[in-house]
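A single protein chain has been omitted from the complex, and every remaining protein chain is retained in its original position.
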Amino acid sequence: MSTATTHTAEHPAKNYHGGWLRWLTTTNHKDIGTMYLTFSLIMFFVGGLMILAVRAELFQPGLQLMKPEFFNQLIGVHALVMIFAALMPAATGFANWMLPLMIGAPDMALPRLNNWGFWLLPPAAILLTLPFTLALFGIGDGALATGWTFYAPLSVQGGMGVDFAILAVHILGISSIMGSINIIVTIFNMRAPGMTMMKLPLFAWGWLITAFLLIATLPVLAGAVTMLLTDRHFGTHFFDAAGGGDPILFQHLFWFFGHPEVYILLLPVWGLMPHVLSTFSRKPTYGYKAQVYSFIAIGLLSVVVWAHHFFTAGMPVPALIYFMFSTMAISLPLAVLFFCWIATMWKGAMTFETPMLFALGFIVLFGVAGLTGLLLADVAADAQYHHSYFVVAHFHYALFAGGIMGVMTGVYYWLPKWTGHMYSEKLGKLHFWLTVLSFNLTFIPQFFLGLAGMPRRIPDYALQFAEFNAISTVGAFILGLSQLIFAWNIWSCVRGGDKADSRAWEGAEGLEWELSSPPAHHTWETQPVIK
Amino acid sequence: MAGYALVTRTTNQVVRNRGEGLHRKLISLASTAAIPGAASAAYSFNFPEPVTPIARETLHIHNEFMLVITVLFVVVFAIMIYSMIKHRKSSGHAPAKFTGPSGAMQWLWALIPFAILLFIDFILMGIPAVKAIVNMEDTKTQADIVLKITGMQWKWQYEYPEAGVKYISTLATPRDQITNTADKGEHYLLEVDKPVVLPVGKKIRILLTSTDVIHTWWVPQFGVKRDAVPGFLRETWVLIEKPGTYRGQCAELCGKDHGFMPVVVRAVPEPEYLAWLETQKAEAKAANSGADRIWSREELMAAGEETYEKICAACHQPNGQGLPPAFPALAGSKLVNGPLLGMDGKIIPDSHVDRVLNGKAGTAMQAFRNSLSDVEIASIITFERNSFGNKKGDMIQPAQIKALR
Partner (left out) sequence: MNEAFSRQDLERRRNAARRLGWVLGIAVLAIYILGLFVKR
């Protein structure tokens, strides 16, 4: 197949050291993908440092390191950074790099929009973190201290940190919407001849559903935080009972976005898994159609289950029962996905390079997330779990073991394609084992803390919670330090390493594996034809 | 040793519950046996001992569901691990090529897990859950007593409306324990000055609201957690089966001292409860009658200092310096040093008296008119105007506050 490189003279493929103007104005999907991924990695460490400070405070009972006000800021900004500045940009980076390669398109359909979508991110990240710095100089009292969920009326009360966060969320939302529009129109319009929708790689399907969820739900979040802004400064009473409003309205609006958001974070990873499992099992993907239908089912279901995030707020019994059953229903298409992943491996010829290790670890640990999600869906028992550390443990299994380890799977899988070098397999395996072991060390105790009665978002705790908190903190520090191995491995790989083939992995199938590693700056100038 | 104690406790509790099916006992034993024997008091792996019917129901649902998902986990990942061992390239296994079920047998293999999950979700766990929910939400049937709970930043107010008793319950752990300059007591962060007192064996209907932001009232051993939403009334209920002291915490982030507003409930036999209620009524009467006499400056200052430390110091700080901009300083404050009342004896809008009585909308300063007595409000205002370097020299009587309400 064609790997036309008519522009090699002007745009050398492996040139990551171009002038800054190139990066500011590039409309090339590979460049933009690289920027998204770099930004994401940096913000991953920023968010990680924040939570290590939190875990340090929680190492022992008593207040050792910080005031409760500052603690509340750290936990909220940690979440916003990880979700909006680390996970989502990583997934978008994958989409940008890989979708055109996978569907045989020369670039994304709207390349300039692509550039704008990325460049909105650094200002947004600055807005999120600026209040910390300003407070050091006595301006304002820090970043938002309401948790990433911004609940009213606490968020109406809060200082200027809330306004900064609202603005940041708006900008992050616009960036994601731009990216999603681009992905949808690219997938619909730019597929190579012969690539029907039912031949679309599953990674593309995952992102297609994700993009639709984003454009359907981000506007609602934007609306909610706008209403919050006007309640704060312009005399409205959307969330104030005295003025005829209702604080719970905010929760409805927020979680109408918030629940689909977790599937937004996971669907790209679910789309990636079949690729990796199939490659390292040397076996075709099992249940392609079933997985596509499951993605769609999960996407649709995700929009009608939001109230399970606030079962204790006091809603009528029929609502409680409805939301419980609709939430549990998601376990069905999810079970289909697990079945298909394992069936893909079954009777394959497996090898266990780092991407495969991460994929397998993902399946097991994300399974814990899904199963504990079933528990949480049970309204009767949720009275004990809600807003306790049980929930914190559950969603970290979902978003770290699911989201972040999924991203790591993709990074190790595609680094050879992006850079033309193999990363260090030894360091990769070390990173994997340290991550998995320390992750469990960090979060299993948190399940027990929740059951024992420890609430979330508290900087200090009663003595019976001390032992598990100490263990969790130790785990967290090992987990944090282990990620340095990851960063080092990536950095070394970018700079050099064993040469990678076009088909960097023996069992890899797909258009992207027919291009050179790294691919030329412009690829698929002439479309491949799919039979 | 401790693991044995856990099993015994559960067995005793199981035996005590008459009319419970055999499967309940088996599930409790099975799930407890799954807990490593190395359990000690500090390593608890499950909910604390339930003392209400709802808590027991919740514990049972949790144990049952935990068993189900543990079995699912083990079975599924046994299959996966088997595959990882058997189907390796290094052992020479040649990869198959199938991409879907072929033949009826394989369709059965594919659909059975789906059907099992459907059964587990909607029948096995779903139906008992619906029953439990309906029970949990039924606050009115045969309710004997009403308790009204108001969440505030950062304390709880408890009210027994029928008896006319109302008081605030704040964290009693001394500051130096929190800042690590003193050893922590046994109930560190879970102790209050005035706990809730409730009778055992009676169904208590609980109404909840808040004066400022959303708080959540949670006592794990009751299995009860309900949001306190400002401007709205929420409901739940408890029926405490055995006497004891039960501790919980606020479970919704509500600002800087969210972790420092515990819940303590003392459940006692009914006669003891009634006696306690009588003394509370008498105290309330005494406090209300504070407006019936003139108070001296010394009395007001002393009462004011005590109330200030309990109620105001959390935000405005013991030295009156506040934590600006969120919590203004009282020392040298224009408001505190402003006029006490208008020429006509009425409240000046945005004055010191107005602020304490009515709060300031959109901030953390709540209205105290409904949570503090005439004596408390008059003494706080007097104290603040004559402390922290403020030297207004004036004072205000409880009777005046009562008239101004």
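Just so it is clear, A and B label the chains in written order, and each chain counts residues from 1 on its own.
Methods note: a contact is a pair of C-beta atoms (placed from the backbone, for glycine too) under 8 Å apart; a residue touches a chain by one contact, two chains touch by 3 or more.
Quantities reported herein were computed from a predicted structural model and do not represent experimental measurements.
Engineer: List the shown chains that the missing chain touches in the full complex.
Structural biologist: A
Engineer: Tell me which residue among A:V185, A:A297 or A:I342 touches the hidden chain in the full complex.
Structural biologist: Of all options in A:V185, A:A297 or A:I342, contact with the hidden chain holds for A:V185.
Engineer: Give the residue, chosen from A:I42, A:M66, A:L134 or A:I177, that touches the chain omitted from the document.
Structural biologist: A:I177
Engineer: From the list A:S294, A:S472 or A:Q527, which touches the chain that is not on show?
Structural biologist: Going through A:S294, A:S472 or A:Q527 one by one, A:Q527 is the residue touching the chain not shown.
Engineer: Looking at A:L110, A:L127 or A:V305, which residue reaches the missing chain?
Structural biologist: A:L110
Engineer: Under the stated touch rule, tell me which residues of chain A contact the chain that is not displayed.
Structural biologist: These residues of chain A touch the chain that is not shown: 2, 106, 109-110, 113, 177, 180-182, 184-186, 188-190, 192-194, 215-216, 218-220, 222-224, 226-227, 238, 245-246, 248-249, 253, 526-529.
The criterion applied here is as follows: only the chains that are shown with their structure count from here on.
Engineer: Centroid from C-alpha atoms only, then distance chain A to chain B, rounded to Å. What do you get?
Structural biologist: About 33 Å, centre to centre.
Engineer: Can you list the residues on chain B that touch chain A in the complex?
Structural biologist: The touching residues are 41-48, 54, 57-58, 61-62, 65-66, 69, 72-73, 76-77, 79-80, 83-84, 87-90, 93-100, 110, 113-114, 117-118, 121-122, 125-126, 128-130, 132-134, 136-137, 177-180, 184, 186-190, 212-214, 216, 218, 220, 223-227, 229-232, 234-235, 247-260, 323, 325-326, 361-364.
Engineer: Could you pull out which chain A residues touch chain B in their complex?
Structural biologist: Going through chain A, the ones touching chain B are 61-64, 67-69, 72, 140-141, 145-147, 151, 153-154, 156-157, 159, 232, 240-242, 246-248, 281-290, 310, 312-314, 317, 320-321, 324-325, 328-329, 331-332, 335-336, 338-339, 342-343, 345-352, 360, 363-364, 367-368, 371-372, 374-375, 378-381, 383-384, 386-388, 448, 451-453, 455-464, 466-468, 507.
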